[in-house]
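Selected chains only, in their assembly positions.
The letters A and B name the chains in turn, as written, and every chain counts its residues from 1.
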């Protein structure tokens, strides 16, 4: 890998490569603790100077004395033991595992603290107000002067783009679309027939607002059913790269405030997600299904159409959901069943298979009858 | 959601937001009945004026007296009872459930009727002939003067674009590609090494004609196998957003006339689909498999390569098909098996698991032996 290795890059390198990320530093340990909402268990004074000025963040195995790291998964305790970091964000239970050379920033929510500390060192770049000369903005579009419209982007007639919003290169915003403030519309996004709230992020290649999958069988083939609804994306939603959200057929497709959709997710027409739902990569939700607040749909799971998922339900990875799921339920398997039942089934089948194999191989192995 | 709510938008709002959809109205009840191929069961004359002029369509729960709605799924009977619609398209079995305030438009094919009525109120916009000044059309391309080439679109040397076809913004049509008449090539589509029929719709971000996944193992790594076939897309096909169709390796990849492919579908090289196949979202068909006419592949199903699926077979959601499927068969599960067998297996395993659990918990529960 000529080009990459010429830069001395390695996967264990420090976070925040200056070619890609802006940095605001330094910060004192006290400032970090405030950001993190953490208490400080100081390093041994004879080992570490009290006035370290922290310059950034890094993973445990790569961090140096002027960097902050964190532990959120006990799989990585070994890396904690060997870290050279000057400070480590940890949960109370791991505070005494932080080596003496590092300050421990102790908090009940280390991942949240990490988000805030890392975000302070590397804030998201602001939109640079203005319209790139190659962009194609319709005369009848309203673009706030504090918005940025990047190269080759298009904004259709009647569309409105709010203050602080970035429409990235090659994005296409269709006629009449409304985008709120402080949004990030990624490169190559298609956005049509949609009303988008504030602080929404659409990652590159997301397809939002195209026709849903609807057709009726006629004697000479299929007849397309007009898709006359919209997509409503509420505030603080994020939609992953190359994800697809079809507009409603007669009602609207709705993505509830704060929801997070991962890459390659599919949302069918008329689907309604409640607040703060999580839909992980490659999962799909078929038309007209309705999810309550705080529902999690794990990777590659699929939901058939016209069902209801109660709030805080959790749908496991690769789960195939064919009927309603109660609030708070944990389901997995295809067809979906409670977690406990699924894993019991797996164990039962393994046991029966082995018994049967032993029976065929010869009498008595694994004994007993069921 | 400041921006959206400022418009008073709600998911139950009437279909056909004027910002996004053109409208042709009004229409009389008689005209609607003709479009729908339906008989009229009139509303009570003392409740509804006979000369209502219908202005559009809407879902049951949002429709007003000058709007048409429809019922195609008994889950929504409750909404039918409370509808304010002036007319409702229904199957004969539901005609007497239509409230007295509405005319019933009774037909054996309500969904098809709905497609025609909704499509009459909101016809698909026609292409606006001409080439946008920012488009990049090769001097050696043939673009029919009745075609529309939108902003930033590209048409390569030797490509041909038929009358009435729209090549949307940012689409890239490769050299030599042929696109027929009245097609809709969505924004950000890549289309290369392909011959496309008439009335074909490719939704945004579809990738058609790139190299199939073929390589041979050599002593020092993989060697790419040249992919020398094409993609043939026959008339009236629709391909969903961000779907991918690889060109053939030596033969062609063929999508049969009238077939409907949903978002994020994957079609491998040399695959051949018959007429009017349906491939639902996130399903994948591996290289060189052949589907007969009217095959349905449900969401997230996967087919291995080099198999044959007989006509009218139905492959269930998340099904994993590892061998040929007979014409007319219904299969599901991974590996695929007849629907009946799959659900019998599910029931058997549940029963055995519970019995085993009961046995372990203590004697006798759930009784019996198998």
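The rule we apply is simple: contacts are C-beta pairs under 8 Å (C-beta built on N, C-alpha and C of every residue); 3 or more make two chains touch, one makes a residue touch a chain.
Because the structure is predicted, anything quoted here is derived from the model rather than measured.
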item	value
Given 2 visible subunits, total identical subunits the whole complex contains	3
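Here, only the chains that are shown with their structure count from here on.
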item	value
Residue ranges of subunit A touching subunit B (in the complex, touch as defined)	136, 152, 154, 158, 160, 162, 170, 172, 174-176, 178-181, 188, 190, 192-193, 195-198, 205, 207, 210-211, 213-218, 221-226, 228-230, 232-235, 242, 244, 246, 248-252, 254, 257, 264, 266, 268, 272, 282, 284, 286, 300, 302, 304, 306, 318, 320, 334-335, 337, 341, 344-345, 347-349, 351-352, 369-370
Touching residues on subunit B, where the partner in the complex is subunit A	1-4, 7, 9-13, 15-17, 19-21, 57-59, 62, 69, 73, 75, 109, 111-112, 114-116, 118-119, 122, 124, 134, 151-152, 168-170, 186-188, 203-205, 236, 238, 240-242, 257-258, 260, 262-264, 275-276, 280-282, 299-300, 317-318, 334, 346, 349-350, 352-353, 355-357, 359, 369-370
